[in-house]
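I'd like to ask you about the structure that follows.
Every protein chain but one is kept in place in this view of the complex.
For clarity, chains are labelled A, B, C, D and E in written order, and residue numbers in each chain start from 1.
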Amino acid sequence: MVDVSEKQDTARTARAQTSVVINEAIYRQIKDGTNKKGDVFAVAQVAGIMAAKNTAQIIPMCHPLALSGVDIRFDWNVDQANGHYEVVLFATVKTKGPTGVEMEALTAASAAALTIYDMCKAAGKEMVIGPTMLLEKTGGKSGDYSRG
Amino acid sequence: MVDVSEKQDTARTARAQTSVVINEAIYRQIKDGTNKKGDVFAVAQVAGIMAAKNTAQIIPMCHPLALSGVDIRFDWNVDQANGHYEVVLFATVKTKGPTGVEMEALTAASAAALTIYDMCKAAGKEMVIGPTMLLEKTGGKSGDYSRG
Amino acid sequence: MVDVSEKQDTARTARAQTSVVINEAIYRQIKDGTNKKGDVFAVAQVAGIMAAKNTAQIIPMCHPLALSGVDIRFDWNVDQANGHYEVVLFATVKTKGPTGVEMEALTAASAAALTIYDMCKAAGKEMVIGPTMLLEKTGGKSGDYSRG
Amino acid sequence: MVDVSEKQDTARTARAQTSVVINEAIYRQIKDGTNKKGDVFAVAQVAGIMAAKNTAQIIPMCHPLALSGVDIRFDWNVDQANGHYEVVLFATVKTKGPTGVEMEALTAASAAALTIYDMCKAAGKEMVIGPTMLLEKTGGKSGDYSRG
Amino acid sequence: MVDVSEKQDTARTARAQTSVVINEAIYRQIKDGTNKKGDVFAVAQVAGIMAAKNTAQIIPMCHPLALSGVDIRFDWNVDQANGHYEVVLFATVKTKGPTGVEMEALTAASAAALTIYDMCKAAGKEMVIGPTMLLEKTGGKSGDYSRG
Partner (left out) sequence: MVDVSEKQDTARTARAQTSVVINEAIYRQIKDGTNKKGDVFAVAQVAGIMAAKNTAQIIPMCHPLALSGVDIRFDWNVDQANGHYEVVLFATVKTKGPTGVEMEALTAASAAALTIYDMCKAAGKEMVIGPTMLLEKTGGKSGDYSRG
């Protein structure tokens, strides 16, 4: 794990995105709140937040950081005419620390998406997760980044 | 967490796939073993295996299972003429238990891909992870599944 | 950790109860879904389920068990005339294994109650958790137990 | 998980209380050091300390904090004439950080009490844990709190 | 993680040994129960038991196993005339499963020894841990093993 002891503690944020393409039955289930395992987005949100806090245990070379905030959002990208049902997930993570929180945001988004898969897989295993990507980061010596 | 106490312990397997699209510099770094954080695929493999074992702690509604085997493989999908560099990851998980290991395979693949991102992000944050999907599963009452 | 290697794997269940006495403002917040941290019962349910799975890591002498089911329920015990607002929590845990799941049920109920406290404490720190107790258990050599 | 990145790092403490009502046989066992699983209070103390450190993994919306101190104490509240045997537990937690440690104190007290239950349940499952409550906290923008 | 799905579940045990060479002041502290962090052997015992249960999370290629028993013992090897003070630790682990528990026994012994170091290091950092070794194992296809 690379040495960051010379780095300054600065405010840092990162925002990542992923998505889950689902079928119509799953779309109905989530919309109508009829998934028998629970409230899909509420559980996925908790999974994302806990994964963000657990990132340094999941990603071997990741530095442990005391996160100051984690936010998970869900959007719908639906085109019923063409049978396209997609949940778009956004994870925003903040810290004041010596390294960035890109991995925390990406890990949170991934865990939330995997949780959607888990809760809905009884109604269709053909769901596809991703593309998963970093949207933007701020803070740190390497400067801000925003996906073009 | 749904009740599976009536389900039989049977041999079960699942295989999931994901990928990481990288840039040429990262491709060279992995191929030449010059990543300063370590051997990228070796570390990603460990991350995948440990995430598989940790799935029930990452995915809230997932049942804990004593896994009997986890295998992480990496393939290259490279088209240098068109500047396309992609690592394709396969995670295969086995157990003898009352529920399937789809989530373990998907979580292992995701953690391995996130680890590649983490180890290589100093050379380019525009990497894209996914699509992540289940390729096949065997065992259990719902029968075998193979992605068409 | 006492040796249970001679014990038989049998179906076992346990049900525990706890409660959280809250103030009227918190009651309104939960009922109206206006808690700014999220859906209180949904998050508490996830916390309870994950704690049940994590019991052997929280309670030192507890044997690890592959749980087959965890269920967290919430009831209201409200007497507005007398200003009494109370959430009653029930945690039911099942396994097929060599030891009982009393601790998993009690730990799940406790973690769910603590999560309610955490999410609502901005509106009143005087909440009281408990009494926490085992309601019943089935299975195992010592036989069934039901609180009188 | 709410954003605390604007909050100052200040010294913070919290003290929580819970209790376990036990029967006379369990009282004798603890007093005489004859519990076959080990030294009940010593193990419960370790469980409380480790739970305090693990709070952000048990309580979903809790911020991770680098604790600077955790102290678990046990008192007896015994009235033999009336057959009342009760262990009273106090957990005190300190940190220098942006959020308070109420949840760490409450979680530590709960885990210690659950551990007493676990170690003694062979001699009586009718033990009752709680009431569990915050006694006082210091530090932070919302000021000090002391249970009336 | 190698595939053990063809292996039979059999009763398995393993016993490992390690030791900690300490100075006289630490010896007195442990014997007299004056270590200010707590009861050294009681805390080390808990650390060993919890590490045994956590082995598959500490050792990457280790299969998760539902342990049926863990026992940690401490012996003194003291030669005051020559100023030699040594704690000898034994960890015995049992399971009924498809792979052995050598790593659980070795990891338990190591964690218990490290805990002794941690609790006593204020009185002398020159302590030496080890040699750590497997004493014997039983069960499994490869048969029993006993260190000569």
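To be clear about the criterion, contacts are C-beta pairs under 8 Å (C-beta built on N, C-alpha and C of every residue); 3 or more make two chains touch, one makes a residue touch a chain.
Keep in mind the model is a prediction, meaning the values are calculated, not measured.
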item	value
Absent-chain interface as seen on chain D, which is shown	11, 46, 49-50, 52-54, 66-71, 94-96
Absent-chain interface as seen on chain B, which is shown	38-39, 42-43, 45-47, 50
Those residues of chain A which, in the complete complex, touch the missing chain	1-5, 7, 56-57, 60-61, 63-66, 97-98
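Simple rule for what comes next: only the chains that are shown with their structure count from here on.
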item	value
Minimum number of chain-to-chain contact steps, chain A to chain D	1
Pair exhibiting more inter-chain C-beta contacts, C-D or B-C	C-D
Where chain D and chain E are represented by their mean Cα positions, the distance between them in whole Å	28
Chain E residues counted as touching two or more neighbouring chains	46, 50, 66
Overall pattern in which the protein chains touch one another (line/ring/star/complete/other)	other
Contacting chain pairs - touch in the sense defined above	A-B, A-C, A-D, B-C, B-E, C-D, C-E, D-E
